[in-house]
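Can you keep this structure in mind? I'll have questions shortly.
With one protein chain removed, the remaining protein chains of the complex are shown where they sit.
Presenting chain A:
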Amino acid sequence: MNFDFTAEQEMIRRTIREFAEEEVAPGALERDRKKEFPLEVFRKLADMGMMGLPFPEKYGGGGADTISFAIVTEELSRACASTGITYSAHISLGGAPLHLFGTEEQKQKFLVPICTGETFGAFGLTEPSAGSDAGGTRTTAVEENGEFVINGNKCFITNASYAKHLALTAVTGEKDGKKEISAIIVPTNSNGFTVINNYEKMGLNASNTTELVLEDVRVPIEHMLGKRGEGFKQFLVTLDGGRIGIGAMAVGIARAAYEKALQYAKERKQFGKSISQFQAIQFKLADMAMKIELARNMVYKAAWLKDQGRPFSKEASMCKLYASEISMEVTDQAVQIHGGYGYMKDYHVERYMRDAKLTEIGEGTSEVQRMVIARLIGC
């Protein structure tokens, strides 16, 4: 057993923490208010070579490991969860499926610009009537003269307004009475492709969440990502990695809330002493610190397993489930500790609470995580 970071992980942690504190945190409150995408932050992250972090150098990536990805996602999310989810989705939903299932040519064409930060990464899976239940997928891709003709709708798609291309799932046929689902890479500037950025969200206001409308969108057959009919299977593998990102994001938000609450509790005086001297507040803070530590350990364990090339689906679900639920608890208690001030936007903690809620929903709800874990423990 060894709980130490490697020299690289440690240096990445220091660098990204300093960057997040100096370049990401200062505008977080304002971006949330104005629903402003953190483009400038990402331009700088691209300059630092962070946009292709876990991908091989030959595609312009950084060649770093999944633990480093978790470190970066946690630190960015601590400063601004919208930035954190944008980054996590960019890497684990946008880049990862191309890296895992793309042909060499597809990687050169589509993964390289993701690694350099020339485009954001996105992934089109969710539909109005299909999320974790792939059977509900209604988007279709029909072969015609060496092309796919794609029709359908996608919803809640992260980063698509800033993506030059994205992989999406579509029904490409039927086999034994079951829908055959494949993944196809589609340039977002294709004729008939519309990206609608019009949601009014509870939180993560500075992140980009979109609807996609595809009307007779034509792409060459070569744009098929991975094997025909394996789109959903590939998507499950992709999501395993994505869950580590959401877990890290949840830890980052929880840590931000805990740190603000601890600081406030030490400064706020009532009945002649700081409220951090009251056991009622101390116990809340102790629980927060403990839960964050446990959640982070689970995130690191899932990431470590992935880096070792071992199965990690169960641990990825566990880390995502646990981290997101404690993130909700911790942010809720941080607002509570702040009292009336906590309800005010200027004190940040209400934003953390709104942002944390998404981590219990995105990339598989808590209920779906429990289904995954139950299946993997042999139920």
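Keep in mind that, in the parts below, a residue touches a chain if its C-beta (ideal position, glycine included) is under 8 Å from a C-beta of that chain, and two chains touch if they have at least 3 such contacts; residues count from 1.
Going forward, contacts and distances are computed from a predicted model.
K.L.:
Tell me the UniProt protein name of the chain this structure doesn't show, selecting from "tRNA modification GTPase MnmE", "Cytochrome c oxidase subunit 1", "Electron transfer flavoprotein subunit beta" or "Peptide/nickel transport system substrate-binding protein".
P.N.:
"Electron transfer flavoprotein subunit beta"
K.L.:
For the chain not shown, which residue from A:49, A:173, A:187 or A:229 touches it across the whole complex?
P.N.:
A:49
K.L.:
For the chain that's not shown, point to the residue among A:28, A:41, A:64 or A:212 touching it.
P.N.:
For the chain that is not drawn, the touching residue is A:64.
K.L.:
If the missing chain were put back, which residues of chain A would it touch?
P.N.:
Here the touching residues of chain A are 7-8, 10-12, 14-15, 18-19, 47-50, 53, 57, 62-64.
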